[in-house]
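Left out: one protein chain. Kept in place: all the others.
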Amino acid sequence: MPSFLPLPAAVEALIRDGDTVALEGFTHLIPFTAAHEIIRQRRRNLTLVRMTPDLVYDQMIGAGCASKLVFSWGGNPGVGSLHRLRDAVENGWPNPLALEEHSHAAMANAYSAGASGMPCAFFRGYLGVGLPDVNPNIRFVSCPFTGETLACVPAHRPDVAVIHAQKADQAGNVLLEGIVGVQKEAVLAARRSLVTVEEIVDSLNPASPNSVILPSWTITAIAPSPGGARPSYAHGYYSRDNSFYVNWDAISRDRASFTEWMNENVHARRTA
Amino acid sequence: MPSFLPLPAAVEALIRDGDTVALEGFTHLIPFTAAHEIIRQRRRNLTLVRMTPDLVYDQMIGAGCASKLVFSWGGNPGVGSLHRLRDAVENGWPNPLALEEHSHAAMANAYSAGASGMPCAFFRGYLGVGLPDVNPNIRFVSCPFTGETLACVPAHRPDVAVIHAQKADQAGNVLLEGIVGVQKEAVLAARRSLVTVEEIVDSLNPASPNSVILPSWTITAIAPSPGGARPSYAHGYYSRDNSFYVNWDAISRDRASFTEWMNENVHARRTA
Amino acid sequence: MNYSANEMMTIAAARALSDRDVCFVGIGLPSAACNLARLTHAPNLVLIYESGAIATRPSVLPLSIGDGELCRTALTTVSVPEMFRYWLQGGRVTVGFLGGAQVDRFGNLNSTVIGEYSRPKVRLPGAGGATEIATSCGRIFIVMRHHPRAMVRKLDFLTTLGHGPTGVERRQLGLQTAGPTLLVTDLAILEPDPVTKEFTVTSLHPGVTREQVRANTSWDVIFAEPLQETALPTALELETLRDLNARTAEAHGAAPALT
Partner (left out) sequence: MNYSANEMMTIAAARALSDRDVCFVGIGLPSAACNLARLTHAPNLVLIYESGAIATRPSVLPLSIGDGELCRTALTTVSVPEMFRYWLQGGRVTVGFLGGAQVDRFGNLNSTVIGEYSRPKVRLPGAGGATEIATSCGRIFIVMRHHPRAMVRKLDFLTTLGHGPTGVERRQLGLQTAGPTLLVTDLAILEPDPVTKEFTVTSLHPGVTREQVRANTSWDVIFAEPLQETALPTALELETLRDLNARTAEAHGAAPALT
């Protein structure tokens, strides 16, 4: 059974400097409010894992939380570059950022392998391309039956997974619905997990017997956080604030405007 | 888009002597009516693949359809032995039956690998036990990162998968609900697929955006077959006929009573 | 209250489960023991069936591991590949229950064949989930009836690894899980010796003699000192088990064969 905690206490309890942390959510259900709390608590030297480091990691990287990024696509979807990510990689601001770079297929399989208790993931991939030359965590094995060359990457086993979900019940079971991404895998792969939720309800009342549910004993802490995915969205609750994603391009383009925005919108605010 | 066919025409079109055929359904949604049609059409030398060859394969094996069985648990769940399977293995009646024997984990992973376009499946398993000595399709590889010994089996790629489902819509999309077993994987792993359904509806109206649905273009043929899982069950339609499972023990125990039952209940009947 | 040896066996197995356990449940005796525990001292016990049902709370015992009752009363139901990958292999199960046609003194099990594999005298059901349940669950409880043909010196086939043919192979393979820690029969409770891993009788059920256990065990069975006597079934345990069995018999039209 997870602990029900206010978000600041949950971040305080679960996330330590130097941890490997995966905040997941594939466009949908991105745990922005949790990320802001991590920024406010000034966590440092995190290894951040995420398939699509978009605005949420641009903010954390620009705020100086991360020393390494494990990822497969870093951009502002449909808008352009992540300027804070680029500034860290190209100019080392506010600190250098090491990259461990994969493809989406590798990342998705690595989470799935972590959830499965496997040491590594095998898939068809990475043939004839450059990433294996720059990432020693990409290797190849032969199928013992056909001889086919298969790619292999280590399983993701983050210290902490952080996700946002629609609902938790009083017993601590969590329901996800819509675009579910790799969040279930991230939680099952991690040593500890923090789930922020739109609401805590008496019963999940899942729509289907096969609804996507994380049972209570797979979760370390639950923090209520209505709107916790904004400016991302929560299926059934609120829509994506597309204009914020477009505006982020200008806000994040230079260090001063970024810093000002973060001071006003993150550091000056307290989470309930 | 699949063909909508009466069951006899679908079996005629999709299943040939010598094929590797997987009828799946894990207690729930077992495609008995399709199996009976295969028996009536006197298919021979089939390689039958199934995690749990229970009554449905006991009937097909006793009827002489199979020359090989790929499986992980062959019994009458909660009741006892499969007498026709045992008679084939122990005495070669009505014909010898070769066995390729796995564990459930291997079978489930092999279907998943087949659905994934992989040549083989890797998992933690088969350590220190006897099956690898009697099944050359069980091999071991080392994780290239940790050196851990992992089991490897070939992916299942049956010629035909046969499953039963609750509903198809007019476009040929199929909904499964409840205990969904390995049926989706079996269909995606197979070259051809036959789905019998309780009913054909205008719209699937899935309960959840994440409901288990097989899209039309993954299915070769759909045959309406209300009650097509009996004496197994269909979640939302009818319950399992547990007494038939108990009674099967006596029916199947000797060749004469089995043959008589099959003549009366399978051969003498026609599917609509 | 009077009780049968089977009832004693099921109750003794149920008592070994705690309120914090997550159990991978097979059909028959394990299912009865797990649900009895859930309905008595361990209301938060989580039951997982390999058909995909997670945190299920059946009001009657399933005849098969995929009964509709399991899905209807589950928190959620996942596919079988997910069950074996994310839940079993993922290390999320604390206790796995196993049985078999034969067990040896080191908790290795045979559910494959009696006789030679290629020319079996009796073809048994096969491994099912057992092979990987035995290596993925935190610990394994074995529940079997005491009989010389079941408690054997040497297995005809090693379907499922206990502590290994000589008690050391499991450790040598580097497995991180404990393997069999309990063997409950209709006569006694056996636990592995901490050093040799040989199953040793640690408790006799009330009224059972050492001689009965010896006569029904094909290996030279060792008794712990001091030897315990299993506590009598309580009225609550017996009533709960009988209610469960009665509801089950009514629902299935007949008593499940193994309870």
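Labels A, B and C are assigned to the chains in the order they are written; within every chain, residues are numbered from 1.
Methods note: contacts are C-beta pairs under 8 Å (C-beta built on N, C-alpha and C of every residue); 3 or more make two chains touch, one makes a residue touch a chain.
Nothing here was measured: the structure is a model prediction, and the numbers come from that model.
Across the whole complex, the hidden chain's contacts among the shown chains comprise A, B. Within the full complex, the residue among A:T20, A:T47, A:N109 or A:T220 touching the omitted chain is A:N109. Residue-wise, the contact with the chain that is not shown comes from A:F123, picked out of A:F32, A:F123 or A:W217. Contact between chain A and the unshown chain involves residues 26-28, 51-52, 71-75, 77-82, 85-86, 89-90, 101-105, 108-109, 111-112, 123-131, 134, 149, 178-182, 184-185, 212, 233, 235, 239-240, 242-243, 245-246. Listed here are the chain B residues that touch the chain not shown: 1, 112, 115-118, 173, 184-185, 188, 206, 209-213, 215, 217-218.
Assume only the chains that are shown with their structure count from here on.
When every chain is reduced to the mean of its CA atoms, the largest separation from chain C belongs to A. Centres computed as Cα averages put chain A at a distance of 40 Å from chain C. Annotation: 28 Å between the Cα-based centres of chain B and chain C. In chain B, the positions touching at least two other chains are 123-124, 178, 180, 212, 235. Looking at chain C, one finds that residues 71, 77, 85, 89, 136 touch two or more other chains.
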